[in-house]
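The other protein chains are all here in position, but one chain of the complex has been omitted.
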Amino acid sequence: MSRETVINWVLGLGLLAVPFIALMQGEPFYITLATRVAILALAGVGLNLALGLGGMVSFGHAAFFGIGGYAAGILATHAFNQEPLLAWPLTVSGSSDMLVIWLVAIAICALVALVIGAITLRTSGVYFIMITLAFAQMIYYFAISWPAYGGEDGLSIYVRNGFPGLNTLDPIQFFLICYAVLMACLFISARLRDSRFGAALQVARQNPDRLAATGIAPFNIRLVAFVISAAMTGLAGALFADLNRFVSPSMLSWHVSGEIMIFVILGGVGRLFGPLAGAALFIVMEFYLGGITEHWQLFLGIILLCVVLFVRGGILGIMAGRRVHA
Amino acid sequence: EPVKVGMITTLSGGGSGLGVDVRDGFLLAAKMAGNKDLEVIVEDDARKPDLAVQIADKMIQKEKVDVLTGIIWSNLAMAVVPSAVGQGVFYLSPNAGPSMLAGKGCHENYFNVAWQNDNLHEAMGGHANSAGFKKTFILAPNYPAGKDALTGFKRFYEGDVADELYTKLGQTDYAAEIAQIRASGADSVFFFLPGGMGIAFMKQYAQSGVDIPVMGPAFSFDQGILGAVGDAALGVKNSSQWSKDIDNPANKAFVEAFKAEYDRLPSLYASQGFDTANLILSAMKKADVKDADAFRAALKDAEFDSVRGDFKFDSNQHPIQDIYVREVVKEGDVLTNKIIGIGLEDRSSAYVEDCKL
Amino acid sequence: MPDAAPVLELKGLRKSFGALKATDDVSLDVRPGEIHALIGPNGAGKSTLIHQVAGSLTPDGGEVRFNGADISGLTVAQRVRRGLGRTFQVSSVAPEFSALRNVMLSVQSTQGSSFRFFRPVMRDRSLVDAAMDKLALVDLAERANVVAAELSHGERRQLEMAMALALRPKLLLLDEPMAGMGPEGSKNLTGFLDELRNEVPILLVEHDMEAVFSLADRISVLVYGSVIASGSVDDIRANKDVREAYLGGED
Amino acid sequence: MLLQIEGLQSFYGRSQALFGVNLAMEEGEVVALMGRNGMGKTTTIRSLCRIMPYRHGTVRFLSHDLGVMRPHRVARLGIGLVPEGRRCFPNLSVHENLVVAARPGDWSLERVGRLFPRLRERHSQSASTLSGGEQQMLAIGRALMTNPKLLILDEATEGLAPVIRQEIWAAVRELKGEGQSILIVDKTLKELMQLADRCTILERGMSVWDGTPADLGEDIQDRFLGV
Partner (left out) sequence: MTLALLIEQLLNGIQFGVMLFLMAAGLTLVFGVMGLINLAHGSLYMIGAFLCASVALATGSFWLGLAASLAGAAAAGAVVEIVVIRRLYDRDHLDQVLATFALILIFSEGTRWVFGSFPLYLDIPQALQGAVALPGGAQYPLYRLSIIIVGVLIAIGLYLLISRTRLGMRIRAGESDREMIGALGVDIRTLYTVVFALGAALAGFAGALVGAIQSVQVGMGEPVLILAFVVIVIGGIGSIKGALIGAILVGVVDTLGRILLPELFGLFMGPSQATSVGSALASMAIYILMAVILALKPQGLFAAGAQ
């Protein structure tokens, strides 16, 4: 087992252990914190697919995070108020079943990503960064000024959506759902990375001309990866909405795109468990520093700066050493 | 019986001045009361809804607070309040008053100690009538609070609207809007542009040489912000439920104590924080916080000396109060406000009927 | 053999960059079993021509026919799938992948769709074995697990050749394969190409005259974008214009 | 002594590329650095220009120890590099490429123009659109404009048409005639042997042979250069 694999196991099991330890210590809040880490890590895992493997530095993943969130919020609201979502041409009602919501979130994010990707993937480098931001900002401003679902005030989910056979209001059970989804997506990411598709995707990042000269069109590969990436981040958004029982345009703001990106970079770009390590460190720092001093952002900044300057390749870079490509 | 209060407010980034004032007002009241049983923990939400939710969870689950308060912004309140009151704690709003929470979404554990969001705008509509304005140009940012503001203004305003403009949230340049105002032939301007937007608008308005009278809610003319707007604000009429020259003993004591403690003049937000703390203190005298029903009833009685004078709760647990009209004046070197009249008397909120309490 | 139908046929190809005619009405063909060398001064438009054949540049006019079909409208990737393999003038590999994984990518492409998401490639013997074969063919088997970025200049050229061969091309476009190779490397590669021509016809761009003269069945000389001479090795050596424009005083 | 390299060892990350290179040259000499592919010629040059750090050994240039200097200091001592792969600045014009790092001395725009008339014709063309040969001339001209005491040519004739190659060799010969010290790496032995005063051969990152071209027999060529 390589050093990275060991660290991955430690990270994965460590996250799983936190809520149970918290429960034993009688500190249920840490369950919520662990859930938050799991969900935001999931958003990072999604972005990591595009950014780490495919080299697509999307500064607009908040769009998918937010759309996932709104999918959950809107469906739940309609279910709660028992108003149909669509009355014509066919009746579509809301839902408070997580499975349904996830499917909808994934489908909508994939669709939106397909459209955005088809346009944005013609650009590269900083232009790609900015055009993805542009789309996210459009959606952000749309959400702020669109009155139907609360606009800037957001939308509350009064009762957390349900999952067949589980009580989602129990923090531990909700955590386990999120954890399971995270692990499933990590597993999918790992398989993707090692698959033929993953090989092509990684070459699309390293040298797109080479990929084309091998008979594989980089555009198609990237587009599919972008869609999968968006779907995962959207799923995270749906879970995040359920965690907070609230969605608002702030989920769509560029700060969120930046934060997700920071989880990935902090953890180690392209490393499977990088987003988990990054999200955990960031959130724990935010949590502890916020409790200690009003000037916590200053210290957060200094710590982040030290990490970039002195730790090459993020947390996993320093713990697991240089990446090896067999 | 000790009461633990968790204050979630904005202490960093843009808009942190408001949070700082609410906190300082609150802590001042606690200090003046000298009640050892009131324990307050304060944390910064950085104006991020999800961070606010996280802190609320932490305060409820880990710190086991009895009362939450402190949130400045409506969108953060909407994120935190429903789930917090759902978990059985009390929430006392020292600033935001979204219509949802005043109407359909009201809750027995939610009290608003400031105002319903529309109140100050409504009062300005009332003032526009009494000032004799016939054609007012109104503008606000394009988001729910902005729309509520213009709706609120129009609710009592009887004249014509020259034009209605929604600006971009966070916009910093208003040359185009000012040109529209000049061209519209309006006899007055009503605007709601909170924070930096209002500062930028007022400065640019003054620089443009347009001299149509301007009015707005207190948010753009309050103590914390007046210094930054500068002389451009002189003479502007604004509406507020509080002013430092309201003549009652509680207010006098508050203003003096605040100046002594923090070496600056108190603001609207400081007064709201101050009142919130005193409301809690008054309830603590009457009931044990562990007895939720009794404590709720005690809060509802609101038997404390509000710095704004008479204060009582309507059935939706939002204040019924006078909204004053103030004018920006200069006292020595310092810009401040002076009450010139009352915009609306004993105003409750437009959404009371929707509330099933 | 010279009478067999050409594999590649260029008809009246034209390409300008602004006022510069980089390709000026070029027609030439490559027939089965032959090495057709394309020589010419620097900046004559040889790489530009290769780019147009490969599809990474769109010609302003003219036709590119491959195995009898017009492929002008196809993308780079589509042409490769039809059997048009190439190497780049400046080595182009996936720098973070090992030599083996670089070649595996080519093999993967010949096996069909890359939209297979689940099976780990390294456990796919059909990919690994075929790639190892190609690496052995270019004498790079020992370096199979070295990351491409760490290969020396010459080794990277060998790798690129292996990748091109792994595509099982029906025609190879080689842009200066000898560049950067030492005398020994050039000798080996010359021997290798000599044998290869029986399997795959080659369009060869090269400045190493020793290699060109020993390998080429036919030579075309490009100057200022147009073909000024075409013929056998001896024809070209004897051609006065070519000596002046390209070969210089060299014997 | 113009340049003296002793026991030079260099690394790319963790992998060692040079294991002990020795080389010495006098003012006015032309020295050829030879060896098969990947033997460390370019690495030696990069180390001596301090573009990459070296771990062991000493490099002295005009009795300055280069071990502690940053690249631009080394260059200012009088080392002019024509690197492998030309590396002209593509977004600068020919003229700008020449003057961007020029330092005063005998070599001026005019004199470079006389050496390479082609460059004078392309004066304001962007370097990215030059042909390979022109770029090579530009790289040499650019190095000369810094008025170096030592000119280093790394594979200056790679990828050039025979006729241009001859032009470059003629230019190098002209430089030698003027007493310019030159360190050359090149594939074509024939011209190199005519020009060089001395040769040093590298094998697996070590200098293994040193002598005049006349001493460079068939057996040595066969053993170290694979000819």
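A, B, C and D label the chains in the order they appear, each numbered from 1.
Here, a contact is a pair of C-beta atoms (placed from the backbone, for glycine too) under 8 Å apart; a residue touches a chain by one contact, two chains touch by 3 or more.
The shown structure was predicted, so the numbers you read here are calculated from the model rather than taken from an experiment.
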Could you tell me which shown chains are touched by the chain that is not displayed? A, B, D
Out of A:S145, A:N161 or A:T233, which is the one that touches the chain we can't see? A:S145
Selected from B:L28, B:C106, B:A162 or B:I225 as touching the chain missing from the view: B:I225
Which listed residue (D:T58, D:S128, D:Q194 or D:T212) would be found touching the missing chain in the intact complex? D:S128
Among B:M32, B:A131, B:A200 or B:A292, contact with the omitted chain is made only by B:A200
For subunit B, residues touching the missing partner are 11-17, 19-20, 142, 147, 164-170, 172-173, 175-177, 179-180, 183, 195-197, 199-200, 203-204, 207-209, 224-225, 227-231
List the residues of subunit D that touch the chain left out of this view. 49, 51, 70-72, 75-76, 80-81, 83, 87, 89-92, 96-97, 99-101, 103, 128, 142-143, 146
For subunit A, which positions touch the chain that isn't shown here? 51, 57, 119-120, 122-124, 126-127, 129-131, 133-135, 137-138, 141-142, 144-147, 254, 258, 261-262, 265-266, 269, 295, 297-298, 300-305, 307-309, 312
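Simple rule for what comes next: only the chains that are shown with their structure count from here on.
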Chain occupying the most central position, where position means C-alpha average: A
Note, CA centroid farthest from subunit A's centroid sits on chain D
Identify all positions of subunit B at which a residue touches two or more other chains, and write them in rising order. none
Can you list every residue of subunit A that touches 2 or more other chains, as numbers and ranges? none
Can you list every touching chain pair? A-B, A-C, C-D
Under the touch definition given earlier, write down the residues of subunit A that touch subunit B in their complex. 27-30, 32-33, 36, 141, 144-145, 147, 150-154, 156, 158, 240, 244-246, 248-251, 255, 286-287, 290-291, 294-297
As the complex stands, subunit B meets subunit A at residues 11-13, 42-44, 46, 48-51, 53-55, 57-58, 61-62, 74-75, 78-79, 82-83, 86, 98, 100, 105, 142-145, 147, 166, 168-169
Name, in rising order, each residue of subunit C that touches subunit D in their complex. 17, 20, 39-44, 89, 150, 152-155, 176, 179-185, 187, 207, 209, 245-250
